[in-house]
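A single protein chain has been omitted from the complex, and every remaining protein chain is retained in its original position.
The block that comes next holds chain A.
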Amino acid sequence: MVSGLINENPVIYERKQRQQRSTQSLPADEYTVEPIDQQEIFDILFFFFLNSIFLDIKDPEHPYSLEELKVITEEAVEVDDQKSYVRVTFTPTVEHCSMATIIGLCLRVKLLRSLPPRYKVDIRVAPGSHATEAAVNKQLNDKERVAAALENPNLVDMVDECLAPSFD
């Protein structure tokens, strides 16, 4: 584990006001397929906390959500339900954030567990946001490496910890 805080004073942004979902578009009957949209994907990723990512799992130093840290925003989620395609672009808080791969892995696992299996998911760091952007993107999208990582119990524990909902 990393010792010492990587980014001691992160900029905290206010959470965006959630849009009320229109109730008029409720499906006419239960067989109508409701397409998955940008906000829904964002909501899936919303309860996704940094507390275990940035350091000591027992003593979380950053009890903020990824949204509050602007690691991911609704605008950075692109979704095409027709093509069953999602792309999430996230912004590590600092350029050399060594946890970028773990954050990306957590995002991928969360979507893997939440979306229908037909979905194709690409995860990437925002252009220019990370010193080794290409290397991180390549690793996050190599499914063999992801599969191998998810057979590692320590890594799975860490991902589960990150994905645990917070109770603030």
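The working rule: a residue touches a chain if its C-beta (ideal position, glycine included) is under 8 Å from a C-beta of that chain, and two chains touch if they have at least 3 such contacts; residues count from 1.
The working rule: contacts and distances are computed from a predicted model.
Comparing "AP complex subunit sigma", "PRELI/MSF1 domain containing protein", "Probable cytosolic iron-sulfur protein assembly protein CIAO1 homolog" or "Basic helix-loop-helix transcription factor" against the UniProt entry of the hidden chain yields the protein name "Probable cytosolic iron-sulfur protein assembly protein CIAO1 homolog". The chain not shown here touches chain A at positions 117-118, 120, 138, 141-145, 147-148, 151.
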